[in-house]
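Mind looking over this structure? Questions follow.
With one protein chain removed, the remaining protein chains of the complex are shown where they sit.
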Amino acid sequence: MELTYEDSAEGIRHIRLAGRMDVEGTHEIDLKFTSVASCQKLLVLVDMSLVEFLSSLGLGTLVRSAKAQMSRTGMLVLYSPTPAVARVLQATQIDQIVPVYYDLGEARRALVPGDVRPV
Amino acid sequence: MELTYEDSAEGIRHIRLAGRMDVEGTHEIDLKFTSVASCQKLLVLVDMSLVEFLSSLGLGTLVRSAKAQMSRTGMLVLYSPTPAVARVLQATQIDQIVPVYYDLGEARRALVPGDVRPV
Amino acid sequence: MSRWFRQLAAEIGLDAVRTDDLELCLNELLANVLNYAYADEAYADERARPDDKIREIRIVAEGGAGDLRVSVEDDGRPFDPQAKPSPEPPGSLDRAGIGGWGLPIVRALASELVYERRGDWNRVTIRTLPTVSLPGSRFNNL
Partner (left out) sequence: MSRWFRQLAAEIGLDAVRTDDLELCLNELLANVLNYAYADEAYADERARPDDKIREIRIVAEGGAGDLRVSVEDDGRPFDPQAKPSPEPPGSLDRAGIGGWGLPIVRALASELVYERRGDWNRVTIRTLPTVSLPGSRFNNL
């Protein structure tokens, strides 16, 4: 799996994951994901649009960082999951506790509610 | 799998592979490896010291680039395979057609025979 | 196993949704067998093995696109994935676990999950039927 990220001017960390979040794929990015998404208070947007497969292990990795951000009063949202991944988020009701957006503007507004600049 | 590389002053491209060269691992680096190791005439040293597992598919990837370099009158050598990987190279007799070195100075001298600077 | 399953699914003409969901369920069940079925050494010692077989795992696909069943069988310790009650959906991030999502995923995505204990064998079968997709969570339908 591949993980890239950048910090935007609005103070949002955009993390893009790509590949299969199966056992091997998750092991590949788990350490890096946790270090860029959990180790400090952040507003994190995880772009899931290139993740083709989400296993229970991969789901655990996402939940771990979402929990870490909550405890730091930061926030983590998921952006644009593929249909197969969206079904996993729905089936486990994770989508009810970790926000999922399909619109980038909406995702940003959820993270930076005060920011009313047009996107 | 991870692939990093750098070009040394002597004109050698050092490619370091790391991870398991199983089906998934090989698919991850195959395209990048082929593009950095085959697409132009080069002296290539592939550092295998962090490759824990070499499948038949991974072996094919190495052989493909070694053949490409031969046909371009370049050269590819393998450096410092782990014992498990060395057994695969030996079992298939690939070690008799793609040179394998355990000493970096020796590997460099094989690639740049004219270069007599101390290493 | 994923590539194998996807090839099979393509051959029999299984639709994309069921292919993705069954692929995931098969992977979760197989991962559980590989990780847990033989992990309890006490059980391994206690059990008398007729020959010197130490473990056997089977993967079976039956049926066709209209009604595909995929089973994972093992001769490890007895484990009924249905016996544990479905965990409550977490409700809040606080209470959400980092592990333990495998069986909830399988239960939610497979149309049917059947466990059989036959002799020394566990057999877990997941079945998929063409379904109308339901809006909202499918946790409730279990």
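Read from first to last, the chains carry the letters A, B and C; within each, the first residue is number 1.
In this text, a contact is a pair of C-beta atoms (placed from the backbone, for glycine too) under 8 Å apart; a residue touches a chain by one contact, two chains touch by 3 or more.
Because the structure is a prediction, the values reported are computed rather than measured.
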- [ ] Just list which of the chains on display the missing one touches.
- [x] B, C
Open item on the list: Using the touch definition from the top, which of C:17, C:57, C:93 or C:114 touches the missing chain?
Closed with: C:57
Task: Contacts of chain C with the absent chain, listed as residue ranges - done: 1, 3-4, 7-8, 11-12, 34-35, 38-39, 41, 51-64
Task: Hidden partner interface residues of chain B, rising order - done: 20, 22-23, 53-57, 59-60, 63-64, 66-67, 70, 83-84, 87-88, 90-98
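By our rule, only the chains that are shown with their structure count from here on.
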- [ ] Could you give the separation in Å between the centres of chain B and chain C, each centre being the mean of its C-alpha atoms?
- [x] 41
- [ ] Take the average of all CA coordinates in chain A, do the same for chain B, and state the distance between these two points in whole angstrom.
- [x] 37
Task: Between chain A and chain C, centroid-to-centroid distance (C-alpha), Å - done: 27
Open item on the list: Two-or-more-chain contact residues of chain C, please, as numbers and ranges.
Closed with: none
Task: Of all residues in chain A, the ones touching two or more other chains - done: none
